[in-house]
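One chain of protein is taken out of this complex; the other chains stay put.
Per-chain residue numbering starts at 1, and chain names A and B are given in the order in which the chains are listed.
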Amino acid sequence: MEKTPYIKAWQLDNEYGCHDTTLSFSTSSESSFKLWLSNKYKTIENLNESWSNVFWSMEYNSFEQIDLPNLTVTDANPIHELDFRRFSSEQVVKFNRAQVLIMREHTKMPLIHNYMGKITDFDHYEVGNDLDIASWDSYPLGFLEDRSTQNEDFKLKFMRFGDPDFQAFHHDLYRTVGRGRWWVMEQQPGPVNWAPYNPEPARGAVRLWSWEAIAHGAEVVSYFRWRQAPFAQEQMHAGLQRPDGESAPGLTQASQVNSELKEFDGIQQVQSKVAIIFDYESCWAWEIQPQGKDFSYFELVYEYYKALRSLGLSVDILPPNQKDLTGYKIVLAPGLMHFDTDLKAAIESFEGVLISGPRSGSKTLDMAIPKDLPPEVPGVVGTVASVESLRPNASILIKAGGSFNRWMETLVDCDNVIEECEDGRPALIGQTNRLYLTGWGNQEALTRIFRDACLSQNISTMDLPDCVRVRETHKHRFWFNYSEKETNVSSVSLPPSGVFWEPL
Amino acid sequence: MEKTPYIKAWQLDNEYGCHDTTLSFSTSSESSFKLWLSNKYKTIENLNESWSNVFWSMEYNSFEQIDLPNLTVTDANPIHELDFRRFSSEQVVKFNRAQVLIMREHTKMPLIHNYMGKITDFDHYEVGNDLDIASWDSYPLGFLEDRSTQNEDFKLKFMRFGDPDFQAFHHDLYRTVGRGRWWVMEQQPGPVNWAPYNPEPARGAVRLWSWEAIAHGAEVVSYFRWRQAPFAQEQMHAGLQRPDGESAPGLTQASQVNSELKEFDGIQQVQSKVAIIFDYESCWAWEIQPQGKDFSYFELVYEYYKALRSLGLSVDILPPNQKDLTGYKIVLAPGLMHFDTDLKAAIESFEGVLISGPRSGSKTLDMAIPKDLPPEVPGVVGTVASVESLRPNASILIKAGGSFNRWMETLVDCDNVIEECEDGRPALIGQTNRLYLTGWGNQEALTRIFRDACLSQNISTMDLPDCVRVRETHKHRFWFNYSEKETNVSSVSLPPSGVFWEPL
Partner (left out) sequence: MEKTPYIKAWQLDNEYGCHDTTLSFSTSSESSFKLWLSNKYKTIENLNESWSNVFWSMEYNSFEQIDLPNLTVTDANPIHELDFRRFSSEQVVKFNRAQVLIMREHTKMPLIHNYMGKITDFDHYEVGNDLDIASWDSYPLGFLEDRSTQNEDFKLKFMRFGDPDFQAFHHDLYRTVGRGRWWVMEQQPGPVNWAPYNPEPARGAVRLWSWEAIAHGAEVVSYFRWRQAPFAQEQMHAGLQRPDGESAPGLTQASQVNSELKEFDGIQQVQSKVAIIFDYESCWAWEIQPQGKDFSYFELVYEYYKALRSLGLSVDILPPNQKDLTGYKIVLAPGLMHFDTDLKAAIESFEGVLISGPRSGSKTLDMAIPKDLPPEVPGVVGTVASVESLRPNASILIKAGGSFNRWMETLVDCDNVIEECEDGRPALIGQTNRLYLTGWGNQEALTRIFRDACLSQNISTMDLPDCVRVRETHKHRFWFNYSEKETNVSSVSLPPSGVFWEPL
């Protein structure tokens, strides 16, 4: 046990999955995968049945015959790939657990891992369940340049702030992964060294990011790094101090946050009225079978999230096996490949609005199309007769406003069609509290539909410019201005990089 | 021999060459290639002489020393590569023949293979000579997205129909490969699963494609697949039936074609007035030596074909060893690397117009520049003093209209210059019936020049919009409207996705 009072927690390992380290196509991975399959399916007949290996005469005679799903002339069976992704994710979970078990023998302090942004190769909820606190490494500018798919104009506009929703999304995600307890382990304090372009943050951006993390419930905001190292790989990665020990701009801002925090006696989180489900398995499924090459589950959920945030809403992110939806008024489940038993039960007794689609409930756990065709979404009556993916310059207009892009389903036999496309196909179906969107809505369509749902649930909304975001805690509303210009929203005037809080 | 009356033909194998399976750089390929060379050249001295290995001191002492033409620091000798392409093509021919020989012992039914679109790695004429019927897998939307080089606007415009000339080109090609007998083995019936984007066909497009195939002589149009499989690799590939056994839109359209066919008692093909030569060896030669990185033999021939079709012409496609041109009034041979003895003899007695160039007759069979310089085209007098390839944003204007792009030759010592470029170089040379185009003409240039040639041969032409195409059979003219809008051409009014036939 620790002899020193200065150890408050232990960080295990660093950024699991970063640098493409989850999926391994080594021979040891291959033999472990065979064993994993044999444990899962018991007999090769079960596996052949579950994988539908009758197709293309893919039946195996023994587990030994099964290769990793790479180096094939054409595609591997998608369930073959999905099982490999499940297996690979479990390897990360087990690797972390092995470290946890060792540490638990030596410490009573909380154990933490620092996750990354937009890394989805393993199930973070599963890893999180073995730890005490979640944390992540928040690099708003680096992530904007190296993993955002926003267009060039957007990236230019936000080059000194980062995408105004990217940090919040991960804050909200990892708050759930940490079961309420989470930190920012590495907060970008200045230009970094690893993105394609590494600009200086806007004046005040470090304070803005720090405050936003706190408003979303961070117990700690830690900056990486304290002092810039003058040598080796990370010598161009800024710290709170310059290599010569002088203060860098980030330090002043971090100090300011520290002072400002003194006027609060704790900032308590509350359950949001709106939640969105984020499921790692759906990420894998749609990477394996995007059907349209720009179909990304992460981006689909993220765009729903962005639309909610543009309405001024605070959002909780839920795992796909959530057992209880009590307290929520609106729950979104776009692209969720499969609704599990627990979630179905929770929805059964959920009195709020469930908005699903597109592609929700479209697969069995064996990555097949359900017998009665999708969507297999509790409370939604209709049949996906066919789906289409759309080239980037194509869109399907919705009569009530906005459009579908990338993905569009043709629904038939619906009990109720609420909105239609210009081409006559249903756009939004279902009964008041169980809605299904038939395509990938653009921001105009999503905000319009979500605003209507809020209205029906007496949730008040705003109409925020893309650089302003808000977050409500137990006693305050926090405002953030992701802009170097003063920005006014209703009666609130936000200075450049401004953070403003008001009592609720 | 078959005991059941339901077997009408046997399909051997599937889509030869698809998924990059013709060229192999394995050790067994290497040893076979050495043997093949030794059979072809008998002595290493002959090979050194034919390959001009004196260049860069590449002389070999034995066949054993010859590697496959890959993994070189700089380029391999182009004839080394071309011989490897010839060898690889022969492997496909022999592999098919081996299957044919087995089947002939067991059946008297016709043998068929299903070719693909824009696959040119092996000589389809050669494979076809061992079979009874040719067929191909026609995926108009998939091919538009995954292998067309048309621009984004074009692809958006035709995203629900496919390129209006792509299907016809292959119908005409495989009609020749099948020596008159051909099928569509797999007709796209709805969205598929393998292209970058997989949209729904326009309403009526399946009927349109089916009728177009029939008008071009298909004996059978077979749809892939009957019922969509709910599992494994192709679960997102539409069928005539949905996975639950209900009719999909393609089935209704296929049924309609079936009914409509009853008003015909056979649809007889006739020889076209216009023919274009398509040569697989030229494909290989210009892939090995494009000289400009966007020089593609397939695209060159295809653009000539498109220009002919925009004039309302029906076209036959001929192999490069065609012995007889009787009955044709115009024959085109763009980019044909070498005119073989049979073809030269046929041209000798051909009374119609031969239009060749650019790059026609520019190589010996050893892939060298002919001693007296190109073009070695029967009946054309002139010398290619030099050639240039042009960057995509460059073009050379032709005084009479249109321009050259990608490729331009400087011709000297011509007996007759018919057209000139703005820069003074010859654009079209030759005597009335033996023409040579000096560059890669755009559609404006090609249609103008082909229209003139038609006029000289009393062939009437039309001026079709890009979405309308026609095909003449023995007794009818068929019209096809590749558009979701009603389209009027002279006195013919075509409904959306319209097929219209009129007696001749």
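Keep in mind that, in the parts below, a contact is a pair of C-beta atoms (placed from the backbone, for glycine too) under 8 Å apart; a residue touches a chain by one contact, two chains touch by 3 or more.
If you're wondering where the values come from, they're calculated on a predicted model, not measured in any experiment.
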item: Residue, one of A:Arg242, A:Lys293 or A:Arg448, that touches the chain absent here; value: A:Arg242
item: Omitted-chain contact residue, chosen from B:Asn393, B:Asn458 or B:Ser490; value: B:Asn393
item: Among B:Ser52, B:Gln91 or B:Thr461, the residue in touch with the chain that has been omitted; value: B:Ser52
item: Of A:Thr149, A:Asn193, A:Thr326 or A:Asn393, the one touching the omitted chain in the full complex; value: A:Asn193
item: Hidden partner interface residues of chain A, rising order; value: 19, 21, 145, 152-153, 155-156, 159, 190-191, 193, 196-200, 228-236, 238, 242-244, 246, 248-249
item: Missing-partner contacts on chain B, residue numbers; value: 51-53, 55-56, 58, 73-79, 289, 291-293, 366-373, 385-391, 393-394, 408, 410
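Just so it is clear, only the chains that are shown with their structure count from here on.
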item: Distance between the centres, which are taken as Cα means, of chain B and chain A, whole angstrom; value: 47
